[in-house]
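Just below is one structure, and these are the notes that go with it.
All protein chains of the complex are present and in place, except for one that has been dropped.
Then we have chain A:
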Amino acid sequence: MASRCPGADLPEHPDRLWRTPDPKRAYDVVIVGAGGHGLATAFYLARNHGITNVAVLERGWLAGGNMARNTTIIRSNYLWDESAGLYEHALKLWEGLEAELDYPLLFSQRGVLNLAHSLQDVRDSVRRVNANKLNGVDAEWLDPEQAKEVCPILNISPDVRYPVLGATYQPRAGIAKHDHVAWGFARALDRMGVDLVQDCEVTGIDLVRDRVVGVRTSRGPIRAGKVALAAAGHTSVLADTLGLRLPLQSHPLQALVSELLEPVHPTVVMSNAVHVYVSQAHKGELVLGAGIDSYNGYGQRGSFHIIERQMSAAVELFPMFSRAHVLRTWAGIVDVTPDASAIVGPTPFTGLYVNCGWGTGGFKATPGVGWCFAHTIAHDEPHPLNAPFSLERFTTGALVDEHGAAAVAH
């Protein structure tokens, strides 16, 4: 019998996983944004803190924003202790999430290689491997031949513009199926009585003095004891309605997929220097990500020359990709902070919390940040893991500067 067709392991979709309720007039907590972070936050509010009188409001359709546009890579090989703490907490939760949600997420720990192309890359990479090990994160330094053993299609020839001088390897890293992650959370939330309200755009936030009391939406006003923003690239738009300034810049981030191919690419490969990251989806598409477009944008489309550079880097690293056809390209809008780290915590307004600034890498944090953000909302103070990611750090100077260090350029 022939080998199994790629995608044969994909589960059938049930007809309906959650209700589509009309919003009630009031909730204990309103979460703005039904992407991965909003859904995970609501899940851990219910599971860890018993708070279920919650609405998750979504302008479009559930998980139709950046959740539907990301390249689904999960890893925790960050340089700084603060980041390693948060992302490793997330990775440990990922490892139990299918059982927790009783839903197939196609979480695949196929490992990630982060390539080094210069002597400085090598030094930075080895330093990060050591930092990872000190933080209990699995990490190895591989020479080019060892990297090729992990990913046989990788071109390690020295005769290219940016030869591969080695790679860091995190075996526990991998990918998950993004839609299923959202749907798994949504089904669990629906069963716990949380309202997932789609086609409901938040247009303003109501205050009494400095206390949040509700939101204005395209489906009428909704009162709320607490309001939590998890709106990724559009967080600035919401914060602007309150005159709340956040150190965010929204940029298009593009990705693309090839046609469906036989299984050729067994792991995840990322390169900071030539800036492309590649994995093969469960169905068989090659999924390629790039860097952000340099200018601010909300149009969910980016510049063609970014794709050209990304493709030329990919073809040099993987010569066999030169015959693959691009199936589609798209862009999400990512909110980038000055230190390339997220902002998760309270705001100067009582009862208003923000989870934003994830830039190009929010998906991998989904369960971990949901856990911490739920704690922050329930106790009105940050969890120890997200305390370093406060808004105040831009005034105190205690930045978590992951530019480059985080194994991907921003």
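Note that contacts are C-beta pairs under 8 Å (C-beta built on N, C-alpha and C of every residue); 3 or more make two chains touch, one makes a residue touch a chain; residues count from 1.
What we mean here is this: contacts and distances are computed from a predicted model.
Any idea which of "Succinate dehydrogenase iron-sulfur subunit", "Heterotetrameric sarcosine oxidase delta subunit", "MoxR-like ATPase" or "Lactate utilization protein C" UniProt assigns to the chain that's been left out?
The UniProt record for the chain left out of view names it "Heterotetrameric sarcosine oxidase delta subunit".
Would you indicate which residue among A:His234, A:His282, A:Lys364 or A:His383 is in contact with the undisplayed chain?
A:His234
Which residue, A:Thr41, A:Gln249, A:Ser271 or A:Thr366, contacts the hidden chain when the whole complex is considered?
A:Gln249
Go through chain A and note every residue touching the omitted chain.
With respect to the unshown chain, the touching residues of chain A are 234, 236-237, 240, 245-250, 294-299, 303-305, 338, 394-396.
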